[in-house]
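All protein chains but one are shown in place.
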Amino acid sequence: MNFASDNTAPASPEILAALTAASHGAVSSYGADPITARVSARLDEIFERPVTSFPVATGTAANALALATIVRPFGAVICAEEAHIATDECGAPEFYMGGAKLVTLPSPDGRITADQIDAAMARAIDGGIHHVLPEAVSITQATEWGTVYTVEQVAAVAAACKRHGLKLHMDGARFGNALAHLGCTPAALTWQAGVDVLSFGATKNGALAAEAVIFFDPALADGFERRRKRAGQLWSKMRFLSAQLDAYLEADLWRRNAAHANRMAQHLAAILRDIPGVSIIQDVQANEIFAAMPDDLIEALHADGAHFYRWIETPGTAHPIVRFVTAFSTTEADIETFRLAAQRRVRQAA
Amino acid sequence: MNFASDNTAPASPEILAALTAASHGAVSSYGADPITARVSARLDEIFERPVTSFPVATGTAANALALATIVRPFGAVICAEEAHIATDECGAPEFYMGGAKLVTLPSPDGRITADQIDAAMARAIDGGIHHVLPEAVSITQATEWGTVYTVEQVAAVAAACKRHGLKLHMDGARFGNALAHLGCTPAALTWQAGVDVLSFGATKNGALAAEAVIFFDPALADGFERRRKRAGQLWSKMRFLSAQLDAYLEADLWRRNAAHANRMAQHLAAILRDIPGVSIIQDVQANEIFAAMPDDLIEALHADGAHFYRWIETPGTAHPIVRFVTAFSTTEADIETFRLAAQRRVRQAA
Amino acid sequence: MNFASDNTAPASPEILAALTAASHGAVSSYGADPITARVSARLDEIFERPVTSFPVATGTAANALALATIVRPFGAVICAEEAHIATDECGAPEFYMGGAKLVTLPSPDGRITADQIDAAMARAIDGGIHHVLPEAVSITQATEWGTVYTVEQVAAVAAACKRHGLKLHMDGARFGNALAHLGCTPAALTWQAGVDVLSFGATKNGALAAEAVIFFDPALADGFERRRKRAGQLWSKMRFLSAQLDAYLEADLWRRNAAHANRMAQHLAAILRDIPGVSIIQDVQANEIFAAMPDDLIEALHADGAHFYRWIETPGTAHPIVRFVTAFSTTEADIETFRLAAQRRVRQAA
Partner (left out) sequence: MNFASDNTAPASPEILAALTAASHGAVSSYGADPITARVSARLDEIFERPVTSFPVATGTAANALALATIVRPFGAVICAEEAHIATDECGAPEFYMGGAKLVTLPSPDGRITADQIDAAMARAIDGGIHHVLPEAVSITQATEWGTVYTVEQVAAVAAACKRHGLKLHMDGARFGNALAHLGCTPAALTWQAGVDVLSFGATKNGALAAEAVIFFDPALADGFERRRKRAGQLWSKMRFLSAQLDAYLEADLWRRNAAHANRMAQHLAAILRDIPGVSIIQDVQANEIFAAMPDDLIEALHADGAHFYRWIETPGTAHPIVRFVTAFSTTEADIETFRLAAQRRVRQAA
């Protein structure tokens, strides 16, 4: 019953097996190996065009490297106030970008809009050279509130970016979950909608530690390799990073894993909706559920061994907000155990 | 017959097995897991004192994070001209340290001396505030020329550091190989000799991607955790980084692997010494061999499928310099194949 | 009738004369000259204790260097949302600090409170190592809204800083104006109240380009000299920077200049208060006036040659907000000219 995060999950057996399979004989290091080449080809296929892709080990590295590549040190990135890059990466974007700032926009559901971008740019330009001038927008898909931008919403943000000469980055730590929700193609959700660079997540969805930074225009990727190297993010035994992605992409494992996690979230949400006093406060579109829950029920369920976090306090809600996250490894049994625990606690309280 | 580098090697089966074993159930992320705790305890034991240790994925990250923790942005690090941090990390130390410089000292065999440090400090102090003032020394053990500092040599460097208020960092990407050569304890070679922080390598010696930064004084490690996080070097599924180190340290795997690699280097060196026209130009003390070799023999052996690099040209040598590296995975058969190829080529040439 | 900013003003004649007087013969460069020594002694006297002071040319440099000295690259600074460091220095603090972030707090009048700091620290600590942890607070005195912290308010902020282990920086670009308003001693308003480091402004108050960074604890200033040098902020002909400060401090020029500017602001405020439809929205405590003013009156006065800025739009105000700034060089005649123009425009509109 661990719903604390999708990074408390183990790794997909297929991915572990791929590591063992890859550990055979000597191969060239630093990415000049056949597995890395295969991942690159797979990503071209999945995105229906030649892409420029770079494996890295963590989502923070993927985001920070991507942003540093498209934003100059005296620039800025527009993002949601609750964006992972703004709140949960301990300043990694600022570090990698050389001090560029994040310009954060309030967002009740994690999504930002073209209008907000227009307004932020107007303010920035109004400030002249005394203010940082944004050079990129970063959106998270699925968002930190478990919601998903539609293709149209992404396209609207991208259109605002084009108007202002901004690059568009998508933090896709849960890209698979977003895709599973929308049922569209990876291409439709990214470059066809106007995304310039994607942090393509795998770690939360079955890998040990693997993401890919994907540029849809190779010219934008200029300098990325040296940035990755000097960040200490280039693995010497790169085959072991690439092998994870290779297995992740093989036979649609990534889409199956994500679809499963989303399904588990729907089951869990259905149970939560049935608990008196609990209200789900965001649309459940990916693998996260945010709910207002009475304090004593939180304590009781924690005591029952259910792991989930108290989240940021939201003024105006009667109860604390809690977050549940499902993963590829969440089982029907986990959900059922939770259901029983909740039911028992509700009966006790009645 | 791949002697190109120890990072062309696969991973130790024990380490792969540990990954699979670790992938079981949900555990807390970001290092609050039992495997990470066990690695910490193992390192305390190995170094015969409580140490403050942090797993990271790459040697470059280990070095750059260690140096950034002990050197301020306006400081500098003294190291050998051919130090990996100076030549092969694409500016990672400068990036992590926020622009601090490396002050490089010439070294024919990869080792630097207390006298050189004294002289470098005299020059720096003479320059006043217009010059960067070193705050640390970094030595590589085993060095980039395959040589090994004796315990006494490390202690002499450390004494110079103490005289000048410098911290001493040891880049131990091949620490196991150095130790196997010296036969001393890890404690004797590090904190007992005056080392403040160690990049403890595992990747080159059997891991997939794992190193540990080890501080011998916990006060020195202040801020390291946030630096690691904002560098994108903190794994969410930390168990998979720690599991590698756990297996690496278990039953002395690391020392066995290193000793094997060193032994293979000795065998290979013996063969090379017997080849007319070839001269080994550095003491073979770890798992690297540097030799002057006639150009046509290099070409011939490359054609035979022997992988090894042409190295930095050294003025005054008649032949090009080549580097051979052995690894935990180098086999007697590899060596024998090379011997036969070399013999055949020598006969042909005769 | 230029009320656009106190930096549109010229320089005090006394300060210009000091430059000419200083330009005599050869003296040691980089601060080892007698004028710099005299400024240092004067500042000790003014602050009633030995202080460690460093002249620099701009307020942005003073703030950014001060903050970089007391905050590590992975830390953060708490400040008001409208703080100059957050909005008008194009990311200078982030650049100098090596990527550390600003944590901004909303403030209707430019002042932040101990309670806000407590809350910000609670949020930061709650986020663990994924969030930046503030290491300093920066307050502006007088604030960007023309208000002034009382000594008690500074002391309350300082007490909150002490509770959380934070250093307290005061951006005193208009320190003289604040002091003139309060009538207290410089010591009372700074170190006696708990301020650790002060950006002591002179440029807006009569200098050409001169500020001093003043540390009240010499230990805190460690490394400042090299930071200043590598920032390109150390003048070779330092006498010309110091001479400005020397004349500024001589015979209380700084206090007289500031008192005059404040007085002019009061006169101007009195006139503005008498204009129908205009309302002053902040207490006028230093040399800035913020007023809501009907759009057509703004246009009319601009047409009359009165220089003043439209300011940030404040939702909920009927009219645009405008800012007037007075300076040491503002004359009674300027004020009277404005009064006549305003009267004429009011009559026209009636």
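Lettered A, B and C in written order, each chain numbered from 1.
The definition used in the following text is that a residue touches a chain if its C-beta (ideal position, glycine included) is under 8 Å from a C-beta of that chain, and two chains touch if they have at least 3 such contacts.
Remember, it's a predicted structure, so these values are computed and weren't measured experimentally.
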| item | value |
| --- | --- |
| Full-complex contact with the absent chain, from C:187, C:231 or C:292 | C:231 |
| From C:11, C:198 or C:272, residue that would touch the chain that is not displayed | C:11 |
| Among A:229, A:323 or A:345, residue touching the chain not depicted | A:229 |
| Chain B residues that touch the omitted chain in the full complex | 73-74, 76, 87-91, 94-95, 97-101, 127, 129-132 |
| Touching residues on chain C - with respect to the absent chain | 2, 4-5, 7-11, 13, 16, 19-20, 22-30, 56-65, 89-92, 94-96, 203-204, 208-209, 226, 229-237, 240-241, 307, 329 |
| Positions on chain A contacted by the hidden chain, ascending | 30, 72-74, 98-99, 129-130, 132-133, 223, 225-227, 229-230, 234 |
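The rule is short, and it goes like this: only the chains that are shown with their structure count from here on.
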| item | value |
| --- | --- |
| Distance-maximising chain from chain C - centres being C-alpha averages | B |
| Chain with minimal offset from the mean of all protein Cα atoms | A |
| Between chain A and chain C, centroid-to-centroid distance (C-alpha), Å | 42 |
| Length of the line joining the C-alpha centres of chain A and chain B, rounded to whole Å | 34 |
| Multi-partner residues of chain B (at least 2 other chains) | 30, 226, 229-230, 234 |
